[in-house]
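Inspection log for the structure reproduced underneath, given as structure tokens.
The complex appears here minus one protein chain, its other protein chains still in place.
And then chain A:
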Amino acid sequence: MTRPQRTRIRTIPLLVGAAVLAAVAACAPGPAPRASNTASLGPVSRNVGSGKITLTVWDQNTDKGIDEAQQQLNAAFHRKHPNVTIKRVSRSFTDLKTTLKLALSGDNPPDVVQANQGYPDMGAFVKAGLLRPMNDYADLYGWRDYYPSSLLKLNSFSRDGKTWQGGDLYGVSQTGELVGLYYNKSVLAEAGIRTPPKTVAELTADLKKVKATGKVPLGYGDVDKYPGIHLYGFVLSALAGRAKVNDLVKSSGGAWTDASEVDAAKTIQRWQRAGYLTPGANGISIDDAVASFGQGKSGFLVTGTWYEATLHDKNVGFTALTPPGAANQVTMGGEGLSWSITSKTRHANAAAAYIDFIAGRSSTATLIKNGNLPVVVPDSDTPPAGVAADITREYRTISRANGITPYLDYTTPTFYDTLTAAAQDLVAGRLTPAAFCQKLQADYAAFGTSNR
């Protein structure tokens, strides 16, 4: 009995070592680099045929208003094309972000997916050849006439996934979004503010006035980390202007350590030092900050139009700021996630017909009825005075004047993490504005070397 045991003891490490070596030396993980990305896609048609088709669709429309709109749109599409059944898989934004990569890289991916714009998601998918270019469908359905070109650009990539906002179209969006300044009219009246602020300087002055009343000047909660992107992006856009921020995010010029970037960080830290932000904001959820703003406990709130339904109140207004020297308001936002077709789908025509139906002209009435902001607001839409009217008006003006800056986390695959952690540090006073900007620049520079 002793002998086999001894030999076993000797052979096991050898076997394990050999296996490890074999594994490491085996071919690299991931698909082999493709020689060409320009395989022909075949003719496209508006005709979805009459054979039975099941389209698997992954969306992130889980919030009440948009979820109801999506259900109605799906049902209407099925009535129009009874041979097409929609198998809907709906996940929250964060869950979708983490599971979509695995789903797409499998052998049997969904037919239609909602992909987040920018380098981290859409860029990586395009680079790996997982999404189907949709230029042909854009021509077929006249999308280039319907959607503003600045918004289509956000959904475009070069075929190698290395250059954003150029090359081929990889999807269209259903909803419009803006990060803006909500204000509570009665709190402002109490502080003696007659008109909402138009610039960062005016906002700072108004925050001081609200502070004097004893209420929280600017409601803020950042335990979820992403609101940091919205606050910094909002201030940066209103200081630096659209061209500067857009160039920075799409990696075509500028640095995160430039004057306006540092200025935006300084502004936020100055607000925090002066006690203008909710105390202990890093431990408060954005939902709580929104709720407490809704109850009139704070004067201002910086967040997105997706809270329109929650903040539906006559007392609440919505606006955006104008950068010094600029003619129009500039703020961060754009459009909801892009609806894209996967390259492995066998029903591209049906998928395109579906996307046109739920994100194109035919979808706006259903979207508005359920309290959503469609990506293209029809002229006929004039909601009664209130926050919905403010949001519709601001979105229409700002998107027409090309005043929308892209979300800052599109910048690099790791920028979401870098920026959100640094924003918490900035608000906690653990990073100086200069050090904050250096952190962002370091991430940006590292991506610049690896992506080119």
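As a convention for this text, a residue touches a chain if its C-beta (ideal position, glycine included) is under 8 Å from a C-beta of that chain, and two chains touch if they have at least 3 such contacts; residues count from 1.
By our rule, contacts and distances are computed from a predicted model.
When the unshown chain is looked up in UniProt, the name that turns up among "ABC transporter permease", "Succinate dehydrogenase iron-sulfur subunit", "Na+/H+ antiporter subunit C" or "Aspartate carbamoyltransferase" is "ABC transporter permease". Looking at A:T199, A:N315 or A:T414, the residue that reaches the missing chain in the full complex is A:T414.
Touch with the chain that is not drawn comes from one residue among A:H81, A:K127 or A:K266, which is A:K127. Touch with the chain that is not drawn comes from one residue among A:Q70, A:S338 or A:Q424, which is A:Q424.
Where chain A meets the missing chain, the touching residues are 1, 3-4, 19-20, 23-24, 26, 28-33, 97-99, 101-102, 104-105, 120, 124-125, 127-130, 161, 223-225, 279-284, 413-414, 416-417, 420-422, 424-425, 428, 430.
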